[in-house]
Structures are given as structure tokens and as C-alpha cells.
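Every protein chain of the complex appears in place save one, which is left out.
Then we have chain A:
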Amino acid sequence: MSATILLPGEELPSDSLPKTKKGTLTLGPGLRHIPPTSITATTSGSISVDNKKSAVWLENTNGRYQPSTGDLVIAQVHHGSTDTYHCALTPQTPFALLGQLAFEGASKKSRPHLLSGDLVYARVSRAVKGEDVELEGFNSATGKSEGMGQLKGGMVFEVSPAFARRLMMGSKGGVKILEGVGEKIRFEVAVGRNGRVWVDSGNVRTTAAIGRLLTSSDENAWDVEEQEKALKKALKDMS
């Protein structure tokens, strides 16, 4: 597989547009449309096409996490105000807003009381350029939490946004660590697209060991073999 690589400013070749009968074309990250007909890259990356969704985007690993609607993120509460919590998604960026009632079963009388520093697994419900990002701690369409909500205990580890994305892809992402550890040890994990992984195994030693496996796999770009080797060693140390 050798996809075409584009550099900033280069035009998307028309033969790499998705081949569908669908009338609309979705442009993903790294591309912009200059009317009337040219599509150019804004950053470097390899062209990826999804024919079913009629989408085309640039696959790259660079840069800071940019919130987009529907992303699952791990937000850290910075402070609360009358009806919202102000949460940090990435350092040095404006706070995202999380409604105090945007949790499963929350009402004016009973709602989760979060303090500064608390972690929430949330979804980006609104991300418009130049405006505040909004989060929700439950699926507002169904009213169910679907795994979202406050994260109690455990530890958070920082990884690159690209690695977090691979973790969320499951077995397709080429990261075997979580499955490998899960065969031996019981633990909970939440992966946020903003480059944060929360791990809780009820035991600080194993939690830290799992986190260390993930962060060093990200930093050293381990392939599957190296991951398995490190995993074996870590499991031996843990038991």
C-alpha cells in the first residue's frame, strides 16, 4: 500500500476522489475546497478515501487535537459556574463547556458534583470554529450514559492524539497491549481522542504498568512484535 502523499498547497488529483453515486462529497481533515473545483491540502499526509461515505481526507499524525462533533474525549474539570463546568481538553486552549445537567439521570435536585481536577469521559456535542466547544456526559438523543460520565479513581496517561485514535480503532489499530493485558488482569480503560488514556485496575502498581506500556509504545512507535515482547515482560513483573 503506497498512498499518494500530498504536501501543503498541493491539489488533490481528481482520480483519488471517492467513486460513488452519492451527490455529496465530504472533506476530512487536511483538505480545503477552493471554489469552484479545486481541492488542496493544508498539511502533509497521505490521501485516504472512503467510497461508502463518499469521504476523502489526509491521514497524518501531526499536530494538536482539534475537537469535532461526536468525538469521545477525556475532559478535566477546571472550574464550575452556575450551570456549566469549564473543562480542559488540551493544554493552553480555551475551556470546553460541559452542562451540569448533561449527565444520565441528572436533574436540578440530583446531579453529579464535580470538583476542579475531576475527570469526565464526554462527547463533543458542538464544535464550531471560533466558538466555545460544548461537551455532554450522556447521549442526549437516548438519555443513556453509554459509558460516559465521571471517571473515578485510576490514572490518566498522555499519549499522542494519533495513538489514541489507534487505540480506539481496536484490533484494526495495530495495538495489542490492551487486549493482551486484559487476558490476564481485570482493568477498566477509557480512551479520549484528545490524547488521554484513563486506566483503573484497582491497584496503583498495575495501573501504572499498563499506562507505562501504552506511553512507551507510543513514544517508541513499537510494532506488534515489540509490543508483545514488552507485554510479556510487564506481565511477568506484575504477577
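Just so we're on the same page, a residue touches a chain if its C-beta (ideal position, glycine included) is under 8 Å from a C-beta of that chain, and two chains touch if they have at least 3 such contacts; residues count from 1.
Assume contacts and distances are computed from a predicted model.
Engineer: Among "Alpha-soluble NSF attachment protein", "Nuclear cap-binding protein subunit 2", "Exoribonuclease phosphorolytic domain-containing protein" or "Vacuolar fusion protein MON1 homolog", find the name that the UniProt record gives to the complex chain excluded from display.
Structural biologist: Options "Alpha-soluble NSF attachment protein", "Nuclear cap-binding protein subunit 2", "Exoribonuclease phosphorolytic domain-containing protein" or "Vacuolar fusion protein MON1 homolog" narrow down to "Exoribonuclease phosphorolytic domain-containing protein" for the missing chain.
Engineer: Which one, A:Arg123, A:Arg166 or A:Arg193, makes contact with the chain that was left out?
Structural biologist: In the complete complex, the chain left out is touched by residue A:Arg166.
Engineer: Please identify, in ascending order, the residues of chain A that touch the omitted chain?
Structural biologist: 1, 3, 5, 7-10, 30, 32, 40, 42-46, 59-64, 92-94, 129-130, 162, 166, 172-174, 219, 221, 223-224
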